[in-house]
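Before I ask anything, let me first share the structure, which is written out below as C-alpha cells.
Yeah, one chain of the complex is gone here, protein chain that is, but the others are all in their spots.
Coming up: chain A.
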C-alpha cells in the first residue's frame, strides 16, 4: 500500500498488534510442541510453562513412533499423495494441451464438462464413489484411497490456461521437427509450464495429506490409514489425558508440510490461494 516507511509511533502500533495476533495464530502449534515434550504428571501442574521441568520428549516421540503405527501413517501419506499427484498430472496435462492447442470436435463440450467438474465439491461424490469402490472391491485398499482423485478439473483448467499462453509457433516448429503430439506435451509444453505444474502439485499434495473425509469413508484397516485419519484413530485409542505421545504424533503429522512451507513460502501461498478459490 505504501513504500515510504511508517512514522515511528505507527510502526510501534503495527508491531504491537501484529505480534499479538501472530502469537495467537501460532499458539496451538506452540502448545502442541510444548505438550509433546512434557511428562504425564507435569500437564496437571504447570500453568504457563512452555518448557518442561523434565524433558520427556524422547519418551513421547518414541511412544508415538512405536506404540502407534505413526511411521506407517506417514509412509501411507507419501504413497497416496505421491500416486494421486502423478496420476493427476499424467491425465490432466495431455487433456489440457488438447483443449488449449488442438482443434477437435467436441472440444467446447469437453471444456464445459471440466468447468462443471470444477464446481462440484468432492463431498458430493462421496456416496456414489463409495458405491463404485464397494462394487469393484476397491474399499479398504490403497487403490480405494487414490481412485476418486486421479482426475482433477482444477489441474486441467490451470494447465490449459498456462498452455494457451505458449505461442502456437513453438507447437508448429516441434511438429515440423517430427515430434509426436504426446512428445510435445511432455518435452515442450510441460517444461515451459513448470511454474503452473509445481503450483498444482503443491496444491494437490497439501489437499490430500490433509484430507480426512474420504479416507474415513474408504478405509478401515489401520495399516492403510493416511496421516490425518491415523492421528484421529490414535487419539480415539488413547483414553485419558496422557497428551505427550498424542501431541508428539500430531507434531509429526503436521511437520512435513509446515517445514516445506517454511522453505518455499511464496510458492506455497501462491499455489494454495490459486487452488483455494478454484
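Methods note: contacts are C-beta pairs under 8 Å (C-beta built on N, C-alpha and C of every residue); 3 or more make two chains touch, one makes a residue touch a chain; residues count from 1.
Here, contacts and distances are computed from a predicted model.
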Omitted chain, identified by the protein name its UniProt record gives, among "Sugar ABC transporter permease", "Anthranilate 1,2-dioxygenase large subunit", "Cell shape-determining protein MreC" or "Putative transmembrane protein (Alph_Pro_TM)": "Sugar ABC transporter permease"
Residue in contact with the excluded chain [from A:14, A:62, A:164 or A:187]: A:14
Chain not shown, touching residues in chain A: 1-2, 5-6, 10-11, 14-15, 17-18, 21-22, 24-29, 31-32, 35, 43-44, 47-48, 91-92, 94-95, 97-99, 102-107, 110, 113-114, 116-117, 119-121, 123-132, 134, 147-148, 150-151, 153, 156, 181-182, 185, 206, 209-210, 212-213, 216-217, 227-229, 231-232, 235, 241, 243, 246-247, 249-251, 253-254, 257-258, 261-262, 265, 268-269, 272-273, 276-277
